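All protein chains of the complex are present and in place, except for one that has been dropped.
Which chain is which? They are A and B, in the order written, and residues in each are numbered from 1.
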Amino acid sequence: MGRIKTIARRSFLIGSAAIVGGVAFGTYMYKRDVANPLEADLGEGAATFNPFVKIDADAVTLITPRADVGQGAYSIQAHLIAEELDVDLDTVRIEPGPPSPAYYNGVVAVEGMPIAATSETMLARTGRGAANVVGKLMGLQLTGGSTTVPDMYERLREAGAVARETLIAAAAAQTGLEAGTLRTESGAVVLPDGVRLAYTDLAATAAETPVVEEVSLRDPSTWRHLGKPHMRTDMVAKSTGTQDYGIDLRMDGMVHATTRTNPALGGGILGFDASEAEAMRGVQAVLPITGGIAVVADNTWRAFQAAQAVACDWGDTPYIGDTALQFDAVATSFVEDRQDSRFKDEGDVTEALAGADVMEAEYRIPYLAHAPLEPMSVVVKLSDGRLDIWTGTQIPRFVQAGAASVAGLEAEDVYVHVLMSGGSFGRRLEDDYVRQAVEIAMQLPDTPIQMVWQREEDMTHDFPRPLAIARARGLASDSGVQGYDLSIAAPSVAKSSLARLGQPAMGPDVAIVAGAWDQPFAIPNYRVTGYRVPAMVPVSSWRSVGASGNGFLHECFFDEMCHSAGLDPLEERLRLCTHDVSRKVLEAVGEMSNWGSDPGAGRGRGLAFVLSFGVPVAQVVEVMDTGDGIRIDKVFVAADVGRVLDPVNFEAQVTGGVVWGLGHAMNCELTYAGGVAQQDNYHAFEGMRLYQTPQIEVRGLENGTKIQGIGEPGVPPAAPALGNAIFAATGQRIREMPFSKSVDFV
Amino acid sequence: MRGLVCALLIAGTGVSAQTVTREEGMAAWERIFAAASHPRCTNCHVGAQEEPMWEGLSYGTGAVHGMGVKADESRIGAESMPCRACHITAAGRDVASPAAPQIDEAWQLAPVELDWLGTDSATLCAMLRDPDRNDGHDIAGLVEHLESSPFVAWGFAPGPGRSKPPGSVEDMARDVALWGAAGSPCE
Partner (left out) sequence: MKLTVNGKEHEVDVEDDMPLLWVLRDELGITGPKYGCGIAQCGACTVHVDGIAVRSCQLAAGDLEGEVTTIEGLGTPEAMHAVQAAWVEHQVAQCGYCQSGQIMQAASFLDLNAAPTDDQIDAAMSGNLCRCGSYPRIRAAVKTAARRLQGV
């Protein structure tokens, strides 16, 4: 049965979410069309049907506006369009497109709302609709929150279908044949006699053809690419050294720059002496920038060397600068006037946990750096009132606006060219490094300037995942977990990062409790309270954001309760689970891991479950206590994204998330002394290496009713599953990261 | 025989055989042991584990070399990753921590029989005075090794940001000569 959907052009452009009453925004603005940015510089004889497809005599160009930071976003976006447009991806151009409100993200704002993914109440649906309104009104062109697939799943297929049907109409007009007798295949309209009219040859006619406004999407049972393994479009380039990242651009007359700002965050610069640096070979200029200095040279290494040779007089950090004191600030935040949220409050926790047999524990998680392998880098050129910026970024419109404000230009005079990113994990949701480069360009106009940070600059100027403390109380008996009272105190990511983007952050910060308050378990007395720690060093989103740490806090104490009462952690979760899709995920991981069987001497299995970004994920980690340390042997993962569009990349994203979650839990923390991050390179912030990497078995389930993204949800259960496995193997309960403080790993 | 060796040795180091008492020899050995048992030396003087150590170098007790590095049976990493992939063979590069040190010889582990890691003073002493167990060195050979090995030289001048054993190459060579002249006492 084909799902036929009639789509008016206007509704296509505004997305498919229904607007429900009660939204605080006027619908008039919301319903207005957003201009197609591809029309701006459309050549003669070229056609564009919507913001995602452009065809001229030379090529079919697909616009994939969500940034590719390694998660395969370009590839899946292109496949979504191609499934309807009938083009072969090795013959088309794939471009990220310009900054434009047309590329707003219609679902990411949901993550900022206290709506459980499992909730289907009117309020929840209203909120999701409002997220679309917010995204569109703001022109929120942002990659993050594992939203690319849910946000683009229909929009891009519709874009492909509209283009296809318009090309068929153009072919019909050109040949005089009935549109109904024509079909499409591999970039061409095929006539009944088999003659093929290439889309590129139809471009001029299509440009004059009214856009077909009513299209139907193909039924998934007829898909040729989606849902099946496919080759990502970037694999050959990335395996042959021919993929250009921001750091790789080379232009005529380009100079190389680096910056050095106060490692004591926010301390600013009181003065500097560049005389030694200025005399060094290849150095063209040492320039002041906000908070530090920039060196411009004819070679990146020379710029690095000279930057180190500048004698800087740094100011003191305005923040609480030492990690022990930072944790003190968190520990003293469990007070009423810092209570930020209590989205979960079932039963009567106060009454249920009044007795003497209540368990209590405190958990801690550290600051963590993003440290993508490509350090922050950007190429800028300011010439005759036009500013060009080439960089890997998740926020092109904010980059544009921020650069415009620094340079005193209108946003329309700032051209942002988005490049492939050498990793991000949330780091490229910031534009600090671009602003620095613009400051350099203003002092050195008419010259392409490539600015690259040294690794040490990158790691000491990150906006880390915030630290947190959880205080957990609970009660379990042989009849089950009776009460769970989890309090989490952390600084607000939303307030910190949105302020840097010039946006207000209203209401409670869901990230403080995400992955903890919204779990599908019917514990009779169940309360999750968030406390907001006053702002300290600036913090930001880190792969899986709040859930990255909260999964550890929620799931390890749940495990403690189960063990205290002799409950099987899997059976107890299944008993309490209120969400069928999640239950099946738990059952699957139990089966995959042979849960309940004897793991053998010295071995232990740990289970954790976290529902984040709408995706329930269960993981079982199996460890061996070797005597020399803990070895992680196997990880079993079951996850449900509703529909797996590319099983190969799905598996890559899940395993990558597991490695990310395990590696940082084992080995990483970011600590500060005097406001200076103490881990300034990978020797002190290792993550996971290959020799520590377990076998990882992944199963993608498709019981969910909504399609979801998988870049992040694989992360949160990994750390708690490891902690629970170590307990099972050794009897040692770890309540602090990195785990390497408590046990050795081999 | 030992007397002859000592006489030769002493000629080269300015130590007079007649002046070296057993007590002085033992004192020399204690200084030798203080240097030889320093992590800068023992981290590469590991035995059959084939895994260099990063013990006591701010990485904590019992820390092994990062990155899961194995020097393999070849002791130079030939079967997996040659040490020289990171430890470049080059002279005169005073590489600061935490980058990989470089010397003018292929980076490698000490021979497997020279397993000093965790060895107590008496055991190491007995090993070092026995050519059958010390890679074939007599006292003169030991002195020459100390004075000529790029590894030893680097160990006492390991570059900015790295801890080093007490004394100097010269001190250690003189102490070995003294110790030898005193009859290589171990207790």
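Throughout what follows, contacts are C-beta pairs under 8 Å (C-beta built on N, C-alpha and C of every residue); 3 or more make two chains touch, one makes a residue touch a chain.
Quick caveat: nothing in here was measured; it's all calculated off a predicted structure.
*Asks:* For the chain left out of this view, which of A:Thr222, A:Thr242, A:Ser479 or A:Ser597 touches it?
*Replies:* Final answer for the missing-chain contact: A:Thr242.
*Asks:* Which candidate, A:Gly657, A:Gly709 or A:Gly723, sits in contact with the chain we can't see?
*Replies:* Only one listed residue reaches the unshown chain, and that is A:Gly657.
*Asks:* Tell me which residue among B:Met53, B:Val69, B:Leu128 or B:Ala182 touches the hidden chain in the full complex.
*Replies:* B:Val69
*Asks:* For chain B, which residues touch the unseen chain?
*Replies:* Touching the missing chain: residues 66-70, 72, 77-82, 84-86, 88-90, 93, 95, 98-100, 102.
*Asks:* Where does chain A touch the missing chain, residue by residue?
*Replies:* That gives, for chain A, the contact residues 69-72, 231-232, 234-245, 247-248, 250, 256, 281, 298-302, 304, 371-375, 420-425, 452, 454-455, 648-649, 652-653, 655-660, 663, 681-683, 686-691, 693, 695-696.
To be clear about the criterion, only the chains that are shown with their structure count from here on.
*Asks:* Just give me the whole-number Å value for how far the CA centre of chain A lies from that of chain B.
*Replies:* From the centre of chain A to the centre of chain B is 50 Å.
*Asks:* Once bound in the complex, which stretches of chain B touch chain A?
*Replies:* 62, 66-68, 98
*Asks:* So in the complex, the part of chain A that touches chain B is made up of which residues?
*Replies:* Going by the criterion above, the answer is residues 681, 683-684, 686, 689-692, 744.
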